[in-house]
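Below is a slice of the complex: some chains, not all, each in place.
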Amino acid sequence: MGRSNKKNREENLNIRAMIEKNKNSFSIATITEKTIPYFLLGIATISILTTIGIVFTLLSETISFFQAVPFWDFYTGTTLKPLGDDAQFGILPLLTGTILSTLIAIAVAIPIGLMTAVFLSEYASDHIRKVLKPILEILAGIPTIVYGFFAFTFVTPLLRSFIPALDPTNILSPGIVMGIMIIPMVASLSEDAMSSVPNSMREGALALGATKLEVTWKVIVPAAISGIIASFVLAISRAIGETMIVTIASGSTKAFTFDITQSMQTMTAYIVEVTGGEAAAGTTLYYSLYAVAMTLFVFTLVMNLIAQYISRKFREEY
Amino acid sequence: MQLHVDNRNANQLSSVDTSLDHNIVYDTEDLNLWYGNTHALKSITLPIYEKQVTAIIGPSGCGKSTYLKTLNRMVELVPGVRTSGVIKYRGQSILDRSFKVEELRTKVGMVFQKPNPFPKSIYDNIAYGPRIHGIKNKKILDEIVEKSLRGAYIWDEVKDRLKENAYGLSGGQQQRICIARCLAIEPDVILMDEPTSALDPKSTLKVEELIEKLKQDYSIIIVTHNMQQAARISDKTAFFLNGEVIEYADTNFLFSTPKDRRTEDYITGRFG
Amino acid sequence: ACGTDEETEGNTGNENTNAEEPENTDSENAEEGSEEEASALEGSVVIDGSGTVYPFMAKMADNYMTNEQPEVSVEVGRAGTSAGFEKFLVAESGTDFNDASRTIKDEEAAKAEELGIEHKEFQVALDGITIVINPENDWAEELTVDQVKELFLASSGYKNWSDVDPSFPDQPIVAMGPNENHGTYEFFYEEILEEQDLVDGINLQQDYSTLVQLVSQDKNAVAFFGFGYYDNNQDKVKAINIDFGDGPVAPSLDTIGLTEDFGYMPFTRPVFTYLNVGMAKEKAQVLDYAIYTMENAQDVAAETGFAPLADDKIQESLDFLNGLK
Amino acid sequence: MKYMDIEQVQKNMTPRLFKNNLAKSGYFIASLFGLLVLIILIFRVFSDSLGWIDWQFLSNKLSTDAERAGILGAIMGTVWLMFVVAPVTVFLGVGTAIYLEEYAKKGRIRDIIQTNIANLAGVPSVVFGILGLTVFVRAMGLGNIILAGGLTMALLILPIVVVASQEAIRAVPQQLREASYGMGATKWQTVKRIVIPAAIPGILTGVILSLSRAIGETAPLVVIGIPALIMPIPEGVFDKFTVMPMQIYYWTIDSVLVEEYANLAAATIVILLIILFLMNSIAIIIRNKFQKRF
């Protein structure tokens, strides 16, 4: 009886037999199966190669630079005069430019971004959130070149009507616009951190008669603090690396000053200026490009590592 | 010191107990509630008495938590909730728009199914309520913290680690911290939503013991899945089904001689 | 083989007749072959260099590609004269032309020699260094040439306008100009200021647009740059009329063009383009474009805010180029 | 003994509620700040571009003559650039994500790659420009052609694509993999036939969003060097090129030469914003359509 069953199947459709038969031609598949992991690992290594590439290009030319300009002079020099016969390379003017613009940016982005996050996460109805969030994301998606001209042609003249002493190119206006640009980043990451605080925490506080304001600042924000700080750090890193806005709106004066109404240059804008002029390989000017870029890279790298460290800690919390 | 406080509390309260036994704290009349289109509570009418433990039982999804959250208007946090009918707390109609929920909630404490201490120190957890209500004096806060932790019978376990994060405690301890947090604002009523369902049997026992002690001081409304628990600790029991109150009676009475067939089916474990 | 293209240009409405006569006759004998070849031209012409000359060269390239050789790709950059020379002076892969607002420096010429790059300078137009002020500045509309220099000289010690003339307001002088990437800076520094130091804190910018904006927004600003940038922005900035000894002279195409002493002369300068001769010999389109440029230089100059060159200058250049064919 | 004075509590209530309401309005206004800036920005750009966007503007070559100038070259430059960026990033990004999510064992290598990607995401775009200039433009001798720009951009957005793809792959329920293995499928068969198809909407969303980032980027291209005037329409990845953001940059700078260039820049911004808006809308539509499918 078992036999007749088998036979019957064969006559109609013996899938099992077909599968067994195909098994023999599986060798290519087996090879694929074995090689794929290595192939994918190879692809994944590209990202590492990119980092190595960045570090290598920056480092090798930076070393040449430090042969011409002593390390110490570079990092303590207050004069940057890359062209002309008596060229001097001190990065401090660029560092102050970068740091001031970043400080201004976060002075705008952190309060507004955090308040927006609080509104979205704690106060807004689903409906409002659904409308407001994508709009904020549009703000993050606008090309920086557009912001640059917005700063130069709108924000600066506007500010000058309040602050007559403001230079037509200055670090204040691009700082503010950069701040506006990173508001969505602060808002959205902080909101994520706050929304991931369990609802039971809110309920617990509300049930004690707390107002939303008290719940927010005494329970939710402290609970989400690492995520919020991580968002700040990432925003800072973004502001440090921002290029076109400062290139266009802050001028290219390499003055060592803390006066935000003045024109000054950031590290990124310096890189654009020097490459725009295309310094010849081998000149100190050319190497200075890499030394500045290396400094910039290290700055943002440190910021990113801090952000990662903080948000990793944050994940462990509850 | 602990014993002393306990005794005093017990004395004060047992005396109050008898005199106020039948005052109504919460009076619910014809309460209906919808989540969007879901009719979650259907014409609930239910008086709740002072200094008693009122248990609410019923199968999953019958509206127990919803009802409890309506009593301190916490249900409003869900978008799209609508209600009709009246709930009176000590004579005041609390569902009115003009009624200040924050004030209601300072008088009505709530304990949740999953322990939800704030990610702060034990001390700050307990002091949170008094602080938001304007008590800033360090000495008074210290006293409140100690008193509340004693009240929740957890003082001895945590007194040496008040500055530590509450998340370092076990689930049962956390739940008692939450109860202590409630006690710190000296509520009139305590709402408890399955306060032991996330706890192991040992912690459950501790919390049950605590509830029995608390009822001398507070009016307690407790939602539970556990029939034995309801039978053990409550004075009155309400049986909910599909958003309706099927039966409401003295606990002894309800468990021994249920009037409704569905109640009987439920308490004998035939469904749910 | 490739020298016949200018023929077509001549026929397609180049009105610069003086310059063209000999040109036409020169290439008449090659006319037959030229038509095919003209349409066959393709490839690229790479130009970089002076920002001052850029408007002129961009217009030229545009005309060339639109009217003459649509298949040829002429790309025009404007890194600045000095930076442009860095790109020009690269063996094998350098640019074909470098626009310049000054003549080539000795070091640059030496480097060219070292690399074996044969180059040829062509004057293409005349520019006048224009000193501009804010339109609201009503005190410094006319200055002597010395006063102008002193505005920018460290040695003058001038801080405020009132230092220039006591009748001027007691406001700081805000001096600006293009940065050292630019030939304009070098011309100003070397030829006009005679290599004396500029004032400390002078605001040197990479982009002329920034300078125009800066001056238009600052009542106390004073800046120097090429005439074209002033010419196009007369609503935003105002030029100082400079007294070279015979009364104030306003910069204009006429005064810049006059090479006689009573013109704008000391501030007038020729602007150039440098041709990589090797490239011109190698690539037909480069030579063709060079010839086209010289033939049309006078027209395009006038259109883009430069004073046209004299005919004989043009002819000289054309003669050289035709010799390369 | 009572610590809570109910009258005091009630007295405190009014200012507390007042503060709460005040804060709520404050937060709301703060949230609208971004919106306000957006409106001003867009209004200004649109009003400047009025009358300048027409078919001729879209279909003409670049020109020094504002009336004749068009951005077909810049648009095609962007299109060709994407022809390089899209395949390269999809290949590298999705491959890396698959490796990390499906193959890499928890441990050293995985952590290194993952941290590295997070760090790359934070490297300023201008530094990528320098990498592109040094490696692709100079060392490999490509020059400032589309291929070099595209490869630079591809590396720039690679981390975004990796992270988005990882999330999409992680969102594929484990049960689907189990079902496939349960049929005797091998790992690669499961990845290829089940995981990737199921993750495609998420991957696509990430890819589109990151491409729109690449389309708007200027700094790396400035560093690589794009000529100010380049008229021919690019016809392949080996051509020189310009893109819309570069054109915006040059036109705005040159508006001191020819005032109308400011309008051209505004018009180009409008076109660029429309393109970005469309891409984002597509991404959102895909995301919404395929959300919660399992």
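The chains carry the letters A, B, C and D, assigned in the order they are written, with residues numbered from 1 in each.
The working rule: contacts are C-beta pairs under 8 Å (C-beta built on N, C-alpha and C of every residue); 3 or more make two chains touch, one makes a residue touch a chain.
Note that this is a predicted model, so its numbers are computed, not measured.
S.K.: For the full complex in this file, how many of each chain are there?
M.R.: Number of copies per chain kind in the whole complex: A x1, B x2, C x1, D x1.
To be clear about the criterion, only the chains that are shown with their structure count from here on.
S.K.: Contact counts by the stated rule: is the higher one at A-D or A-C?
M.R.: More contacting C-beta pairs are found at A-D.
S.K.: Provide the C-alpha centroid distance between subunit C and subunit D, rounded to the nearest whole angstrom.
M.R.: 40
S.K.: Using mean CA coordinates as chain centres, what's the subunit B-subunit C distance in Å?
M.R.: Here the centre of subunit C sits 86 Å away from the centre of subunit B.
S.K.: Out of subunit D, which residues touch more than one other chain, so two or more?
M.R.: 9, 16-17, 225, 252
S.K.: Could you check subunit A for residues that touch two or more other chains and list them?
M.R.: 209, 211, 214, 276, 278
S.K.: All pairs of touching chains?
M.R.: Between chains, contact exists in these pairs: A-B, A-C, A-D, B-D, C-D.
S.K.: Okay, in this complex, where on subunit C does subunit A touch?
M.R.: That would be residues 79-80, 82-83, 86-87, 179-181, 201, 203-206, 210, 213-214, 216-218 of subunit C.
S.K.: Considering only the defined contacts, which subunit D positions touch subunit B in the complex?
M.R.: 1-4, 6, 8-10, 12-13, 16-17
S.K.: Enumerate the contact residues on subunit A facing subunit D in the complex.
M.R.: It comes out as residues 29, 32-33, 36-37, 39-41, 43-48, 50-51, 53-54, 57-58, 111-112, 115-116, 118-120, 123-124, 132, 134-139, 141-146, 149-150, 154, 180, 183-184, 187, 209, 211-214, 234, 237-238, 240-244, 247-248, 268, 271-272, 275-276, 278, 281, 289-290, 293, 296-297, 300-301, 303-305, 307-308.
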